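Only one protein chain is missing from this complex, and each of the others stays in its spot.
Coming up: chain A.
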């Protein structure tokens, strides 16, 4: 590529001259027990080449048989994306020479996808974008190659490659959007929000673990620019395997800036795949994009057509969970959260945790406070997902109950979480063992307040003169003497009583 591929145009300048068109292809690895066409385990990992059989190794004479559960998941995903479900469709062979499939082809669907013509409404900053879904089709995952030799461990310059076929044949659903037009400056955010909302939907359906970091959900980002006002789509590039929500946003932004630089220089965009580099936030040239013709698709003769009855489709429609967007709107209203509060809660992935904590009796704002601040921070520090932190919604509700009952204050409650993470028992037991209960005995508090007043006569005078705000200094002194184990509101009352 020419030097211009390294040049970037400032984002604002891109927007002034061009309209972006986005397209997203998301692969979802299903969580079935077995592979798409054989009874090998579809579990992640395993010792190399231990989840293999004659079918997924493509040995002569081996016959594939479709996993019914995978078809069911595909139909449910299609329905959740408001798609039509094919009355009759076939699998097709996608032929190519690359050893990640031992058969020399990938079994996929070509012009007869199981689901088509759907949409998903995506919200960005309160604005709704309708993302049209062209199709969702069934296919199989490929094996995993390790490249040996060469400097970088990447494919270029490798001496030879080692292939593990455990992943080959795991059911995949590929979800393809139509070009998303008119997003303008929000194109990067729309791309991110689409993938994020799609993931939420997949999780709600329970059809995949949908972990981007483990490759259960992989996004390919298509992008092209056309001169402002033109209705002709530009040449696109496809950035493969962008594996976090943030990277989806960054990759769109980067490609917009890179395309603009090439077009500004009067050069043409080369239709190709691009590799995303997480560390540097850039894309580099991959391979020229093959035309579909080059894959020589033809109907798979070893598999019979899939013809889901309308009864089955309607039965599956009945199993769909509440749409995540509607569910969020309902919860936000029930909880009385502001848009900003709800957005933070969603971004932190604690909607379910808060819902369960509220169900256990905690007030929504209290549940939000603990999950969003205290527990998110601890999960971050520990480098784990918040759901894997080891604190349950029931425990959070129990801690909040202790706060509500004035057994502990917020500061002491944090120590209760310390105890919970250290496995010291129930919140009540931790309060007992650690001696965390606030002193509600007014005698002890009263003495501490007297001491604080005596030690700070000037502050006391101010309060006597009506400067109530000065009470903070005395409260601090009392809390210090009580080693934090006092109810600050009660301390304040006592101070004001004594100095009125």
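Convention: a residue touches a chain if its C-beta (ideal position, glycine included) is under 8 Å from a C-beta of that chain, and two chains touch if they have at least 3 such contacts; residues count from 1.
To be clear about the criterion, contacts and distances are computed from a predicted model.
When the listed names "Carbohydrate porin", "Aspartyl/glutamyl-tRNA(Asn/Gln) amidotransferase subunit C", "Cytochrome c-type biogenesis protein CcsB" or "Branched-chain amino acid ABC transporter permease" are checked against UniProt, the chain not shown comes out as "Aspartyl/glutamyl-tRNA(Asn/Gln) amidotransferase subunit C".
Residue-wise, the contact with the chain that is not shown comes from A:47, picked out of A:47, A:279 or A:458.
From the options A:179, A:215 or A:286, the residue with contact to the chain not on display is A:286. Listed for chain A, the residues touching the missing chain in the whole complex are 32-34, 38-41, 47-54, 56-57, 59, 65-71, 88, 90, 95-102, 106, 142, 145-148, 155, 158-165, 286-287, 290, 294, 296, 299-301, 303-308.
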